[in-house]
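Shown here: the complex without one of its protein chains, the others still in place.
Moving on to subunit A:
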């Protein structure tokens, strides 16, 4: 019953988020601030993880190819497929659920605890529109972050492959060009947009409706990470089933 009521409240929050819009000149600033907080400030960690995980994927693939009958270009092919289809959109989104999600929950939750949300409401401001809407719009740039993760993942794979001596640069480049299906990139970006929406709204829900004090802000951040991850994984499965099978 609690789950159902939470799901209902979540959808009502989304509807409410679009009502009584905040003045554009204020909203514009909020959107830019959230782009900075959520996207730009995540560039470093996403780039770092993407580059090195790309390298690890390559090394593991290369080490598992024992047969001389399998071409060395398969290493590049497998790295590209893993990174574009799964690692960049899904794995990075789980990381972002921890980084960006807990930031959103704790910042909105702290505003709830310190009555800043009440202050907005008393002034007649739609606090959901003021707080959640700009985050949702800012995260429309999330695919930009994922594109960088894709590029750096493949680059990291190339570095690991060439400098680790697993195959030549030419083999790797042939591999990443082999059987390239543009729709796989489209599929990855469709997933990314859905995950971006989840990343903005689920942590906001947990922060906005939290009750209690500082300790509960921490608990709400943990809960929001768990539920954002659960829904990312679930929707990842559903979207893959719908778009690829």
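Criterion: a contact is a pair of C-beta atoms (placed from the backbone, for glycine too) under 8 Å apart; a residue touches a chain by one contact, two chains touch by 3 or more; residues count from 1.
What we mean here is this: contacts and distances are computed from a predicted model.
Hidden from the displayed complex is a chain whose UniProt protein name, among "von Willebrand factor A", "Phosphonate ABC transporter ATP-binding protein", "Cysteine desulfurase" or "Chemotaxis protein CheA", is "Phosphonate ABC transporter ATP-binding protein".
Considering the full assembly, A:124 is the residue among A:124, A:165 or A:182 that touches the omitted chain. Among A:6, A:60 or A:116, the one in contact with the hidden chain is A:116. From the options A:26, A:43, A:230 or A:244, the residue with contact to the chain not on display is A:26. Where subunit A meets the missing chain, the touching residues are 20, 22-23, 25-26, 110, 114-116, 118-119, 121-125.
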